[in-house]
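In what follows, a structure is listed as structure tokens, so that the remarks can point back to it.
Every protein chain except one is present and positioned as in the full complex.
Our next item is chain A:
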Amino acid sequence: MIQHTLRASRRAVSAALRRFSETSGGEITEEDGLERTGSPAEQASLYVHWPYCLRRCSYCNFNKYISREDNDHIMTECIQRETETLLRLSQVSCITSVFFGGGTPSLAHPSTIAAVLQTVSRWARLSDKAEVTLEVNPTPVGKSKLEDYCRAGVNRFSIGVQSLQDEDLKILGRDHSSHQALQTVEEARRLCPGRVSVDVMFGRPKQSVESWENELSELLRVCDDHVSLYQLTLERGTRLFKQVLGGEVTVPAEDVTAEMYRCARRTLQQRGFLQYEVSNFARHKAASHHNTSYWKGRQYIGVGPGAHGRFVPLGEGGVHREARTQTLEPDVWIREVRQRGHGTRRRIQLGHLELLEEVLVMGLRMTDGINHEHWEMFSPHLGLREVFGTSREVQELLQSGQLILDDRGLRCSWDGLVLLDSMLPALLVELERQIGPSLQRDHHTDGSPH
């Protein structure tokens, strides 16, 4: 009888926890289908940037270029070269995941993918089970290449569907129809079942909460196990920005987009998706390992024009993690790679505080937040409670239910996640206040910054 009651109450508790529970899939565990060898310093994920597109979407401000001649062969060569150089520089022995982004990586020849993966294998260990993602622009051409990409080593596809309304696709400057996109998704699911992600955008011109809900329902009927939802952000210098400024185009009001986001979260949850990050939802444990690396503060190597990286250049005798950016312009980048093996434009050392700041800001984007063990890896001397437990402002956030600090760690609540960027400045101020003085101490005792 007691057992029955206990079981019932446990179930009740589980249900309450289901929002971010461990059971409905998507939680990231370190060993999730992957063999990790070596210490964190010896591991990294790899990001490869393919900068070319056929056209520029009206909202895009990424580092992308319309290629006029067939530069593919040279670009491939240089990517390989830079991959080799940076692998050796970082002394990473195990690459945990690879992501081909851009631009439009699905414009590259599948042999490019194969060549890059080969280079990785030559200089580090790349497990067969490592996640290798390719971003796909869902045109008929893109669709026709999917099988070859698989053969080349890709085992996950991220498809830029953006919208299921053809008129909207036009406004966004996309070069495919929604039908073509859905066909591409279908093909991808055939080739890599359970490993296809779909990108959708909300807050588009002419969208209403109702039309968005309908669209989402339609999408959920045909998508795979991973959805990325992005609010359309107007970036300076884009064509869409100018159109909105000029009054030709209007985007939904702020409270409307907030409502769209809220609805989507709820809808996806009802369909069994776990929201594991601000914009990312997965079921059946289909979360992206590669992106999770970013949010968990792991090392990553960025290859290609404009790519970003975070690693310790052990090969040069470096001891600090560096934030690195590769040269933006493809032609210039190509020249630099040919001259000295890589086209790194900027390198900034991240001190102890800077590293912790990134861990904090990125970690809180995940619904699981930052657990105590994870934090300890970066801050062995000061735990989360010591850093944030005494701040009056943090207390208020905890009391208002936006933030949670408990035995698991520090994370946002369901409501808090939506306002994360409003909470971060206070947290950063507190982090600086607590870590700052200990930095001085370390500096004085052992003469070198930690």
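Assume a contact is a pair of C-beta atoms (placed from the backbone, for glycine too) under 8 Å apart; a residue touches a chain by one contact, two chains touch by 3 or more; residues count from 1.
One rule holds in what follows: contacts and distances are computed from a predicted model.
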Hidden chain of the complex, named as in its UniProt record, picked from "DNA primase", "GTP binding elongation factor GUF1", "Alkylglycerone-phosphate synthase" or "Origin recognition complex subunit 3": "GTP binding elongation factor GUF1"
Options A:V278, A:I370, A:V387 or A:L410, residue touching the unrepresented chain: A:V278
Omitted-chain contact residue, chosen from A:N291, A:S391 or A:Q434: A:N291
Residue, one of A:Y261, A:W375 or A:F388, that touches the chain absent here: A:Y261
Residue, one of A:A41, A:L314 or A:L420, that touches the chain absent here: A:L420
Missing-partner contacts on chain A, residue numbers: 47, 63, 230-231, 233, 254-255, 257-259, 261, 278-279, 291, 294-295, 300, 302, 306-310, 323, 325, 354, 357-358, 361-362, 365, 396, 402, 417-426, 428-429, 432
